Structure formats: structure tokens, C-alpha cells
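Structure incoming, see below.
Only one protein chain is missing from this complex, and each of the others stays in its spot.
Going by the order they are written in, the chains are A and B; count residues from 1 in each one.
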Amino acid sequence: MKSYRKELWFNTKKQREFINITPMIEECVKESSIKEGLLLCNAMHITASVFINDDESGLHQDFERFLEKLAPEKPYDQYKHNTYENNADAHLKRTIMGREVVVAITDGKLDFGPWEQIFYGEFDGMRNKRVLVKIIGE
Amino acid sequence: MKSYRKELWFNTKKQREFINITPMIEECVKESSIKEGLLLCNAMHITASVFINDDESGLHQDFERFLEKLAPEKPYDQYKHNTYENNADAHLKRTIMGREVVVAITDGKLDFGPWEQIFYGEFDGMRNKRVLVKIIGE
Partner (left out) sequence: MKSYRKELWFNTKKQREFINITPMIEECVKESSIKEGLLLCNAMHITASVFINDDESGLHQDFERFLEKLAPEKPYDQYKHNTYENNADAHLKRTIMGREVVVAITDGKLDFGPWEQIFYGEFDGMRNKRVLVKIIGE
């Protein structure tokens, strides 16, 4: 069994942002030289997400509105968590979007359907934050 | 290390449908002859879900109502994504239900609690769509 590990770093310009990280993950799969296995990709921070969906800007605006409806950022004092920081909504938003994805590696490639793309979802940005990529297989 | 891969195809009669795919997944585990490992089962499309819950028709109606409340299908023009297609709500619904499940394989079987069943959750159906099953182990 082989294993591979890499950290990807992000520092978004905006508080909330979606970044298509599929090309970076494809690079990891190549570097790993693993042909058959499973890849885990997770946010290492609890106010960010890694998720799979469509790379379509209209949809990303819909996600933003959807998440703001379910877990609005403001007013800050609606959340008990907001004492030193005002990021309670970011914890809730990331919960809806999910912490991680697990992807099959087949024939040395991400085993994806036609529109699957991996995104880093930042909900409390403008600081250095990390994503972990771990692959095991052969 | 062994690995196993299979695609399962679905074409639902309704736009939204939940299908219990546990027997199909059990068949995959048998075919793989893997005794100890991890199984990944994911929708290969971004408007569908694979999730684990109860096979109880009342609950499935509750899921439908819950998802329609959080991400209503109509009016279509509430979503920026709805230009060529009107399936933005299906992207959001699948996000709540999740893309994938990872299940332990122990002694050659799905290592499940008493009521766990795997479902394909379709939110934009009446077309051919796929689920991926990947197992690694020994």
C-alpha cells in the first residue's frame, strides 16, 4: 500500500469564496503515482468546506443566497459563539456544505462523473487556511 | 491490496425519487471478494445524492417536504443557475443530503447498524444517471 499527503494553502480576498481546486487535486494524484485507491480531501479548518458540485457562477451565487438564508451572518448577536469572533455563521455554513470529500482513484485518475468539480468553500476568509489531501492505494 | 469498481445506472420515472440500493451494494461487496476494507458509494452527478437512512415511506415524504422548504423548486427565476435548465434546487437539495457515503467492510459484509440502508436520492431525474461503487481492502 502506498500513501500520499499534501497540504494546500489558501488566503482568499473575500470573506466567502468558492475556489475550484480540481487541477491541484489532479496534480496530487499524479505526484502520488497511485493508480487504484481512495482520495480524501478535507478542510483543516472548521469554518471552511471541501465539496463537489458544478463550476457555474450562477449556481455559486445561489449557494451564497441559500446559505445566508439558512445561517445568516448578521446580526452577530443572534449566535452565542460570537464573543471574540463573529464567525458562528461560518461554522454553520460549512456544516451544510460538508467538511470533506472522498473520491475514487481509478487508472491513476479522479474517477468523476461528467460535471464533478472539487471546490474549496471559504466562509471566514482573508487569512491563511489549509486543505489536506491524503491518498491511499497502489 | 485489492480494489473493485462498478457503475450502477438509474433512470427514475419521477423527477425526485429515493431508491434503496442496499441489495445492489451488497452484491458489489460479494463480487469484490474483499473481506476488510472501505467502500465508497457516490453519485456521479451533481443533482443526485447517495445517503444512508431508514427505508420508511413516511420519512421519505418528510425528506421531500423538508428539502422543498429549504430549497424550493419553484419559482424557477429565484435561482441564477436556472437559464438553460431549471434544476438549481436539485443542486441545493443534493448538497443537504450529501454526495457520498463511506461504509466499512468487515468479514466480507457492509458493517451496518440495525436500520442503516443506502439510498440513491434523485432530484433531477427521468434521464440516465450513474452511481459509482469503489472498494479497497483485502
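We adopt the following convention: a contact is a pair of C-beta atoms (placed from the backbone, for glycine too) under 8 Å apart; a residue touches a chain by one contact, two chains touch by 3 or more.
Quick caveat, the model's predicted, so the values are computed rather than measured.
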Absent-chain contact - pick from B:Glu7, B:Glu31 or B:Glu56: B:Glu56
Omitted-chain contact residue, chosen from A:Arg5, A:Lys74 or A:Lys109: A:Arg5
Full-complex contact with the absent chain, from A:Leu8, A:Ile21, A:Ile52 or A:Ile96: A:Ile96
Touch list for chain B against the chain that is not drawn: 1, 36-38, 51-54, 56-59, 61-63, 66, 70, 96-98, 101-104, 106, 111-116, 136-138
Interface residues of chain A (partner: the chain not displayed): 1, 3, 5, 38, 40, 42-46, 70-71, 79-83, 88, 91-92, 95-96, 98-100, 102, 130, 132, 134, 136
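Here is the rule we go by: only the chains that are shown with their structure count from here on.
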Distance between the centres, which are taken as Cα means, of chain B and chain A, whole angstrom: 20
